[in-house]
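With one protein chain withheld, the remaining protein chains of the complex are depicted in position.
Our next item is subunit A:
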Amino acid sequence: MINAIWAALIIIGFIVGAITGNLDNVTASAIQNAKGAVELAIGLIGVMALWLGIMKIAEDSGLIRGVSKLLKPIMILLFPDVPADHPAMGAMIMNISANILGLGNAATPFGLKAMEELQKLNRRKDTATDAMVTFLAINTSSVTLIPASTIAILSSAGATNPTEIVGPTIVATTISTITAIIAAKTLQRLPKYQIKKVKGKGGKVECSLK
């Protein structure tokens, strides 16, 4: 899926660019974005180190275990395949809380850490698990309560009361997050997306995608 989409974006982009006589700009933007991507990632190194460092302290001191225990009922409902005391739960809780508070910079490191932990539970390393999909569905539907940069743009454009968009934004983002969870949980049951469990040699259970 991602292969087709990625290739289509690039190939269609260059073809359209050639037809409209825009090829120079398209090429320049490819180069520019490649450079920008690395700059973005490099800029992330410091922030990642800071937050994962802080998180490690929270983990070693048992703080994350405590918070996880508190949120256990919800987390088990959302991620039934992840053991309640697994580090993945803690990282996911940190990620979702950071997102809710609008701390995008802190949310990404926690999110990537969560994926790493979820991957440890994954028996088929190239295939997404139900927990990963549910977790990313929550992430892609945005759970930010205060859209800070949007408020800043509104206010610089001269809005008298830019925070008035907060109410409707919370309503809309709640609808999208609930939809995301329902969609992830429903789609995972479809035969098309089933991970078939087959008994491998020596009684070892192996999974394969239908």
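List of remarks:
In the analysis below, a contact is a pair of C-beta atoms (placed from the backbone, for glycine too) under 8 Å apart; a residue touches a chain by one contact, two chains touch by 3 or more; residues count from 1.
The definition used in the following text is that contacts and distances are computed from a predicted model.
This complex has a chain not shown, and the name its UniProt record holds, of "1,2-phenylacetyl-CoA epoxidase subunit A", "Phosphate ABC transporter ATP-binding protein PstB", "Spore maturation protein" or "FtsX-like permease family protein", is "Spore maturation protein". Although one chain is hidden here, its contacts on subunit A can still be listed: residues 1-2, 5-6, 9-10, 12-14, 16-17, 20, 22, 25-26, 28-30, 32-34, 36-38, 40-42, 44-45, 47-63, 101-103, 106, 109, 111-113, 115-116, 118-119, 125-128, 132-133, 136-137, 139-142, 144-150, 153-155, 157-160, 162-169, 171-173, 175-177, 179-180, 183-184, 187-188, 190, 193, 195, 209.
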